[in-house]
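Pasting in a structure now, in structure tokens, and then I'll have a few things to ask.
Heads up, one of the protein chains got dropped from this complex, but the rest are sitting where they should.
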Amino acid sequence: MIWEVFARKAYEDPLHHVGTVTESDEDLALVSARSIYDEQPWIHMIIVPREAIREAIKP
Amino acid sequence: MEELAPRTEDEVRAHLAAGKLVEGLQHMSPEYLKGIRRILTVSADTELVSAPAYLRAAAHAPALNNFGSAVSIIQDELAHAHIGYRLLGDLGVDMPALIYEREPNAFKYPYAFDVPLDSWYELVLANALYDQAGFVLLSDVHQSSTFGPWKRALAKVDKEETFHLRHGRTWVKKFAADPDHKVKLQASLDWMFILTLEWFGLPDERKKHGIQLEYGFKGKSNDELRQDWMGHVVPFVEEVGLHVPAHFDEQTQRYVIDCPFPQQFDSEKKAWGGTEISWDDVLVRWKARGPMNETYVARLQKGYRG
Amino acid sequence: MTVEARLWEALTEVEDPEIPISVVHMGLIVAISYDAGVVDLKLTFTAMGCPAMDFIQDDIRERLLREPDVERVDIEVVWNPVWTRKMIREEARGRMRELGIVA
Partner (left out) sequence: MKTLVASLADNKAALGRRYAEWAVSAPTLESAVAAAAMAQDELGHSRSTYPVLKGLGVDANEDGFGGDKRLALLDDELPDWNAFIAANLLVDGVLTTFVASCVDSSLEPMAARARKILQEEGSHRAHGEAWARRLCRGEDRDAFVARLRETWEHAGRWLGPDDDAELTAALQTGEVTRDGPAQRELVRAWLVDLLAAEGVAIELPELTWEGWDADRRRWQA
């Protein structure tokens, strides 16, 4: 299962896409996202299952 | 490939000519897809195999915190490998099979990693030489790549490789200042320098880059990248009083290699034979892979294969 | 401006080698006191296993020694208070405002 990872480094910044993690469960996906995307002292990070994404405008 | 990548080659050329980035399969042609998969695989495999190579050398860390710094570098390399593999996953490649079910000799990484790093000297030199090579290659991709998701992801790599270089250079400088350490450092540098020259592949006169440059998988040719790398490494090693068989030629404004190149190499003794060989001979050695290939891949696949 | 305030400001030029943000804005500087050429600095890290610990200490020392009235820098690594993400920017800013530095 693929999870999209979003993060931001300041409250005034919007969340932006930083990458993905592949994990069958949520808890491991959370741990993995934190350890893989550690290039910034993020103040906020979220993960979203890719399958929950709906495209309103397609690229 | 045709099913996954719907565009024609002409459509891709027009897309790129308009200055647009390729964002996913929907923008790709079969040739583009094939090419980007190949270069992503080489990049991810190289980052991945550096992890067991560096771990082996980290056993020689002089103190616990130095071992910790090596593990931090290993973590970065694994996370960089992850970037390449996850992008391959989005391009229709079975990611777990690619990493964990491939045969050792199917991995695509520079031959240098097939030669074991056996000391802390060799670990820090690998940070200063190999990571510099990786940095040169990825900076080129970062600047020139037409594949948007990769280009953006490389911002992370840039920063972390800078830390690896600093780690390598700080230690090299420290060792070079001590006569006993310097002798050992130089001995390792002797085999590692020429092996890293090979990293950039066949010389331009032998290698057709055609589609790689045209589709923007890379921006510079092999020889240009080799020059870039020497431009970073040669002045540094000279500054700390070490020697390498290369110098800058004022007249041509290029680095010149001062030893037979390519050269016959004894991978067991980690020594250059001094005899010039042909690139065809090098290709035979590369294809056969070196001493650590199977060991490293077995280590990487251990937990998955059980 | 007090010497301490000037030292705080000087350290806004020192960045974590892995992260492009200064050690001050990162909230790693816990306290600075100055007396007769000697700086006593309390420093913490985001993680106990921070690989850049030595580099950060070297860079701090090097920067502070460039100040004309600094002859020696003593750095003590402390784990109390525990660093948290809240210390990034916001708290550092408050701290610098107290010292009369606009951050």
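Read from first to last, the chains carry the letters A, B and C; within each, the first residue is number 1.
Basically, a residue touches a chain if its C-beta (ideal position, glycine included) is under 8 Å from a C-beta of that chain, and two chains touch if they have at least 3 such contacts.
Small disclaimer: the values here were computed from a predicted structure and weren't measured.
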item	value
Displayed chains contacted by the hidden chain, counting the whole assembly	A, B, C
Sole contact to the chain not displayed, among B:R152, B:R285 or B:R299	B:R299
Selected from B:A79, B:V115, B:V157 or B:M292 as touching the chain missing from the view	B:A79
Chain B, residues in touch with the chain not shown (by the definition above)	48, 51-52, 55, 58, 62-65, 67-68, 71-72, 74-75, 78-79, 81-82, 85, 96, 99-100, 299-304, 306
Where the unshown chain meets chain C, residue by residue	47-51, 77-80, 82-84
For chain A, the residues touching the chain missing from this view	21-25, 27-32, 34-36, 38
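Keep in mind that, in the parts below, only the chains that are shown with their structure count from here on.
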item	value
Length of the line joining the C-alpha centres of chain B and chain C, rounded to whole Å	36
Mean-CA-position distance for chain B and chain A (Å)	28
Where chain A and chain C are represented by their mean Cα positions, the distance between them in whole Å	31
Contacts with two or more other chains, residues of chain A listed in rising order	39
Contacts with two or more other chains, residues of chain B listed in rising order	159-160
Chain B to chain C touching residues, read off their complex	65, 68-69, 71-73, 159-160, 162-163, 166-167, 170
Contacting residues of chain C [partner chain A, same complex]	18-19, 21, 26, 46, 85, 88-89
Interface residues, chain A side, partner chain B - complex	2, 18-22, 35-39, 59
